[in-house]
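The other protein chains are all here in position, but one chain of the complex has been omitted.
Now for chain A:
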Amino acid sequence: MVEKRLLSDYIWRFVLLIWGSSILLPLIWIFYEALKTNVEFFADIWALPSKANWKNFSNAWTMFGIGQSVLNTLYYVGASLIIGTFLVALKTYALVRLEFRGRKLIWGLIMLSLFLPGITALVPQYVLMRSIHLTNSLTGLVILDSFGENVFFLLLLAGFMKSIPKEVEESAFIDGASLFKVFFRIILPLSMPGIVTVAIFRFLGLYNNFIGPFIYLSDQKKYTIGLNIYNANTMMQYKSNWVTLFAGVMIVLIPSIVVYVLFQKRILEGATLGAVKG
């Protein structure tokens, strides 16, 4: 639909630019403030730094103990990502492609969670975790996040696995392959696009998870990176070393930016899938 460029077009493009800037400018602002000294920062917040003070980043790293929290985050996000994604793939395959007694019942039971608002379960979940000694433990969080239900991923993968032709599986069975072999050699590779999408969304969900670590981790040495920066901000009220905090926030942002730049196409597609199913 090619139309004439009118004066109104300049206005509309300006509107689009404004919304875009509202997202980009604050992030750029934080980035260049993170390169200033505290003196420069308080003198004029608009001015660019006289020279790039990369030391703020290493200061933030040591002052807030980001190294430790990066390791914690790697463990928490990595383990939950691998275990959780594998479990959901295995479960989806069994529920979607195999026939057995009780399948419909189990499917219905899982779909029930669509009607449960997670928020009311926070307290009993905490009491449960406490009674099995899994509070203040990253492993506890891994278990909770890998085994707790997420219907969104099940539905997303179910769509992918249903579209694999039955013949592929059957010919393998006739050749004498076991179910395990079929799952690992045929189903997993063929549903890889779906599994990657699930893994990306799991990553975002886990990395951005704030309330879980906030409730369950009381020991500062176990903090994830998001919780760590939240804590650092609370301490700033007494320290007021803002440029270092800004650098810390930038460090937390880096994984999000990298993942988004690498996978933006899949993320945008996956978001729509979720809404249609939701």
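One rule holds in what follows: a contact is a pair of C-beta atoms (placed from the backbone, for glycine too) under 8 Å apart; a residue touches a chain by one contact, two chains touch by 3 or more; residues count from 1.
One rule holds for everything that comes next: contacts and distances are computed from a predicted model.
J.: What is the missing chain called in its UniProt entry, if the choices are "Sugar ABC transporter permease", "D-alanyl-lipoteichoic acid acyltransferase DltB, MBOAT superfamily", "Gas vesicle protein" or "(2Fe-2S)-binding protein"?
T.: "Sugar ABC transporter permease"
J.: Which candidate, A:Ile106, A:Val168, A:Met192 or A:Met235, sits in contact with the chain we can't see?
T.: A:Ile106
J.: Which is it among A:Ile66, A:Leu138, A:Ile229 or A:Ala247 that touches the chain not included here?
T.: Answering carefully, the residue with contact to the hidden chain is A:Ile229.
J.: Where does chain A touch the missing chain, residue by residue?
T.: Touch set of chain A with respect to the missing chain: 1-2, 9, 12-13, 15-16, 19-20, 22-24, 26-27, 29-30, 41-42, 45-46, 87-88, 90-91, 93-95, 98, 100, 106, 109-110, 112-113, 116-128, 143-144, 146-149, 170, 173-174, 178-180, 183, 204, 207-208, 210-211, 214-215, 226-227, 229-230, 233, 242, 246, 249, 252-253, 256, 259-260, 264, 267-268, 271-272, 275, 278.
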